[in-house]
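A short worksheet on the structure shown next.
Yeah, one chain of the complex is gone here, protein chain that is, but the others are all in their spots.
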Amino acid sequence: MPIEPVLTKGFGSLDLTDLAVYRSVGGFAALTKALREMTPDGVVAEVMASNLRGRGGAGFPTGKKWSFLPKDGRPRYLVCNSDEAEAGTFKDRMLLENSPFNLIEGLVISAYAVNAKRVFIYIRGEFLAGYRIFQKALAQAYDAGLVGADILGSGYSVEIVPHRGAGAYICGEETAQLNSLEGKRGEPRLKPPFPANAGLYGMPTVVNNVETLMYVPHIIERGAKWFASIGAEKSPGPKVISVSGHVMRPGNYEVPLGIPMRELVMELAGGLRPGRRVKAIQPGGGSSAAIFEEDLDVACDFDSLAAKGTMLGSGAVTVMDDTACMVRCALTINRFFETESCGQCTPCREGGQWVHRMVARLEAGEGSESDLKILTTINRTITGTNLCVLGDSIMPFLSSVYKHFPEEFHDHVRLAGCPLHARSESAA
Amino acid sequence: MTPQRERRGAELVAKYPEARSALVPFLQYCQAEDGYVTDQAIADAAELVGITPAEVESTASFYSLLFRHPIGKHVIQVCRTLGCMLGGADELREHIRTRLGVENLETTADGAITYEEVECLAACDRAPVLQHNLEFVYNVTPEKFDSLLETWRRESPAAALPAE
Partner (left out) sequence: MSPEKAVREVSVTIDGNTFAVPEGTLVVEAAKHLGTQIPVYCYHPKLEPAGLCRICLVEIEKMPKLQIACATRVADGMVVHTSSAKVAEARRGVLEFLLLNHPLDCPVCDKGGECELQDFTMSYGPGESRLTEPKLHKPKLVDLGPTIVLDEERCILCRRCTRFDDEIAQERTLIVEDRGFKSLISTRNGGAYASYFSGNTTEICPVGALTSKAYRFRSRPWDLNHTDSVCTQCSVGCNYRVDTRFGRVMRTFTRENPAVDDGWICDRGRYTFNYLYAPERLRAPSIKRDGGRVDVTFAEAAVLAGSKLAEAAARGRVGVIGGGRLSDEEAYALQRFAREVLGTNNIDYRTHAQVYASPSRFGARLTDIDDASVILAFGAVTPELAPILDLRIRRAVARGHAKFVYMGPYRPAFTIETRYVKLQRGTLPKELDDLGDAVRRGAGQPGGSDVATIASDIAAAKKIVAIHSGEDAPSADAIERLVETLQQSGRDAGILVVGATGNARGAEAAGCVPNLGPGYAPVSGEPGMTTDQMLAAAADGRLDALFVIGANPALTFPDGALARRALKRVPFLAVADQVMTETASYAHIVFAAASFAEKRGHTTNLEGIRQAFAAAVESPLEVRTDAQIIGALTLATRRGSIGDDPTTLFAELNAAESAPRAKTGGGALARPVVTGASAPIAVPDGALTVIPIPHLYAGGGAAAHDPGTKPMRPEPYAVFSPSDARRLSLDEGARVKLSGASGSIEVSARIAQQVPDGSVLVLAEMPEAPHNLLLDASGGGWANVEVIAGAAEAAG
């Protein structure tokens, strides 16, 4: 069930980093509408009615998040999360690099809605190219009076400040991001207080994902009803999903939420290499538990995947075919979390490191049955015991593939190495 | 602090409601100038944003793109996470390590190239990937790497890790 692309429309054929081109396809009409015809509360209400859910990972309803801000006269901030470092996710970078004006338009409308006078966009340090593209676009937008003082004569003014990160996945977590923006170590904060009450510089703050904010102009232009009519009932709207791994056409696909995994992987992404079968799929980035061949009909939306014990997360589908060694796949994931733990919490810091060491041993053929025994129970003390949810992301993939392919793990011990590699070697 | 640094520092501070927010951008700027975050840069940053040098050190050490010791004019950062692994990153890393004669986070004997294995670079659809001085190189094969390496060796980039 393909839809007309919304965010990615014109990608590959139009140079949307040119303001004139963006305008020629209707860009900034929504901004004009919002500022001239709508009150901030009206914008919030529209977004609320669209039931837009955050595209950054948690799927929290955006309008509702905005409505939490206390009306107490303190300055408010909008922070756009463009840190995108979840393993397997690469949609925000593409959106940033290809359609910076859509993002800027979304930032200004959203800032207007929450009455923020300053917006920070936190761009992952590695995205130097994206940062440059955004800065260039921002300068054009300032020159055109679309950002800055008295936008389009509306009396509303807002500044947008791009801020480059410096290398740390955890800075994608919203409170870590706020600390990082404040020039501190990017460590998640204890909650409460929540950012809505005490966020950036202690002020009420909204943090939203790039993709989330880019839908806002489209919702304003075409109406909440239009948006809500797309996709799944409780997860409406389009979603850009990053598909990678063992598929013929890896890439970003803008699809209606709720699209069956089979359609996404087997049709849009071109299916697997000839003769290969799906072994495991991470449906929501490195933090998500795997689903397997028999789960291919699951709908890709927040609730359906949650019902399967995993998640849509930021929308990153990584496909592993039957040549993939599950232990080695898990190794990359567990090494990721060991490297990226901020180190504040004991279970995440120590447990994550321990798990990585055990999986690395297994992968190298030096593991033991006692390692495996520990791996079956350790999730109970690592998961759900930490300050932020990074710690909860350490175990899901490993536990799911171990549970589904236990023999593969035991074989690594028994054969003191990888059975798959052994097989392919003997075949050769 | 050099006058130029002081000027840049002031510009950065002006972007934020609180000076400390300019800390990392300022260190990035210093790193681009000096090649890495020098002791002087730490002291300058402390002075600029009004915190102790130790606090600057603590903050700087958190971020993997800030280096507190000299690195090469070329920084090659190869992704090793799942998407790239499935696309052959393990073999690629092996090749590069042998080719450069270094391990993770080491610099070649001539001081020119620093090699680092990094986590997901958000380009899994074109695996395996690496960044050379923060520029993406996609679908890297050992052969492609070798020929790029020759090109890189001939270049003398202004900064391995540009700030802007």
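The letters A and B name the chains in turn, as written, and every chain counts its residues from 1.
Here is the rule we use: a contact is a pair of C-beta atoms (placed from the backbone, for glycine too) under 8 Å apart; a residue touches a chain by one contact, two chains touch by 3 or more.
Nothing here was measured: the structure is a model prediction, and the numbers come from that model.
Q: Check the whole complex and report which displayed chains the hidden chain contacts.
A: A, B
Q: Identify the residue among A:123, A:387 or A:401 that touches the chain left out of the display.
A: Among A:123, A:387 or A:401, only A:387 touches the chain that is not shown.
Q: In the whole complex, what residues of chain B lie against the chain that is missing from view?
A: Within chain B, the residues that touch the unshown chain are 39, 42, 51-58, 61-62.
Q: Residues on chain A that touch the omitted chain in the whole complex?
A: 168, 185, 190, 338-347, 349-354, 357-358, 370, 373-374, 378, 380-382, 384-387
We adopt the following convention: only the chains that are shown with their structure count from here on.
Q: What residues on chain A touch chain B, complex-wise?
A: It comes out as residues 75, 84-90, 92-93, 118, 124-129, 131-132, 135, 161, 163-169, 180-187, 201, 242-246, 250-252, 282, 286, 316, 318, 320, 324, 328-329, 332-333, 335-336, 339-340, 342.
Q: In the complex formed with chain A, which residues of chain B make contact?
A: Answer in residue numbers: 15-25, 27-28, 49, 58-59, 62-66, 77, 80-83, 85-87, 90, 118-127, 131, 134-136, 162-164.
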